[in-house]
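Report on the following structure.
For this depiction, one protein chain was excluded, whereas all remaining protein chains were kept in their positions.
Now for subunit A:
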């Protein structure tokens, strides 16, 4: 599987922030960590299908804007109530200033 998709420019996302990326009917969230690494997960919270990109990034945590469900966006691990289902993550790479994710 080598279905890499270009999502955005690396500079489109601030450090310790998140951006929404929609592709072929699917929605993803792309993160830039405080130490300047990029990550990608499914775009919707596993609790109530809310867009995580409206949420707050703190260190390696994304917090859902609706009910404060938390995930580690690097691993997708759910971090406590009300979320209990992990978030799917996707490989990310940087190529000539562009963010690519492997949506598989």
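Just so it is clear, a contact is a pair of C-beta atoms (placed from the backbone, for glycine too) under 8 Å apart; a residue touches a chain by one contact, two chains touch by 3 or more; residues count from 1.
By definition in this document, contacts and distances are computed from a predicted model.
For the omitted chain of this complex, the UniProt record lists the protein as "Ferredoxin reductase", which is one of "Ion-translocating oxidoreductase complex subunit E", "Ferredoxin reductase", "Ribose transport system permease protein" or "Anti-sigma regulatory factor". Contacts to the hidden chain, counted on subunit A, fall at residues 16, 50-51, 54-56, 63, 65-68, 81-82.
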